[in-house]
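As you look at this complex, bear in mind that one protein chain is not there, while each of the others sits in place.
Entry: subunit A
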Amino acid sequence: MAAPLLSLSRCCRHPVLLLSRCLLSSSTVSKAPLHTRLLLYLTKRFYDVEALLTWTSMFKKRGVRKKNAYYGYTGSFHGPHVAAAYFILNLKGGFRYRGRSDWFHAEKFDWDFINHKDCPLEEIDLSYTVINCDGLGNFDEEKSLRTLSLKACPEVDDWFLSRLHVFQDSLEELDISQCPRITIGGLAALRNLKGLKRLDVSSLPRIANPGLVVILLEEMLPKCHVIADGYEFDAPPKEEESGHREEMHR
């Protein structure tokens, strides 16, 4: 931090500076830890602290962007499927080729996956990775993808879901539980996946009324089994609830 003589102290330019509980993320109810509050206090008063924090967030975003780059160089040597496979392994995910029963996972990394050129991917597991909307560009050639698991991915948001229409003919299972950025607007984008048989939307923190959302999803995708655990559905008396549900269905 710069010496007090050199640092420029600022006065608040805006009438209201909302004190977010966590830096650059949506608010939680509990109070932020002491070091976060101290950083926020200093940011409002010193330009250098603000610049440091801006750079930190910029570097983090740049890291995520680099991880989601387009693997065109690998693709030019080994073909699009191996490139997609390499991309998944670099993100610490796992996948299974069509026609084979063994999974390739980043934890047991083995260069053997290169040998299966021209073998499309059938199941992809990208749970807990930083895949985002741009990374989906690596999967444009995967026309026979059947399962996609995106559990608790912090960068999966509504725009990601809107890009899933490229798999509309083949995708059968989709797991987007615990993704913190998905809202109802993105769930409307799943309308194109008419072949979907299993959809897991458990514990999505930004869905305000989960019961209604589940009903609407079941109506939108009639052949799909929607799993929605981890919510506290309100439990009014049984007769009222069933009557209410009938009205919605009709």
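One rule holds in what follows: a contact is a pair of C-beta atoms (placed from the backbone, for glycine too) under 8 Å apart; a residue touches a chain by one contact, two chains touch by 3 or more; residues count from 1.
Basically, contacts and distances are computed from a predicted model.
Peer 1: For the chain not present in this complex, what protein name does its UniProt entry give, out of "DNA replication complex GINS protein PSF1", "High-affinity nitrate transporter", "Mini-chromosome maintenance complex-binding protein" or "FAD-dependent oxidoreductase domain-containing protein 1"?
Peer 2: Of "DNA replication complex GINS protein PSF1", "High-affinity nitrate transporter", "Mini-chromosome maintenance complex-binding protein" or "FAD-dependent oxidoreductase domain-containing protein 1", the absent chain's UniProt record names it "FAD-dependent oxidoreductase domain-containing protein 1".
Peer 1: Touching the hidden chain in the complete assembly: which of A:Ile114, A:Ala188 or A:Ile227 does that?
Peer 2: Of the listed residues, the one touching the omitted chain is A:Ala188.
Peer 1: Among A:Leu89, A:Leu126 or A:Leu161, exactly one should touch the missing chain; which is it?
Peer 2: Here the residue in touch with the unshown chain is A:Leu161.
Peer 1: Which one, A:Glu50, A:Glu123, A:Glu141 or A:Glu173, makes contact with the chain that was left out?
Peer 2: A:Glu50
Peer 1: Could you list which residues of subunit A touch the chain missing from the display?
Peer 2: Residue positions of subunit A that touch the missing chain: 13-14, 17-20, 23-27, 40, 43-44, 50, 53-54, 57, 61, 133, 158-159, 161-163, 165, 183-189, 191-192, 194, 209, 212-213, 216-217, 219-220, 247, 250.
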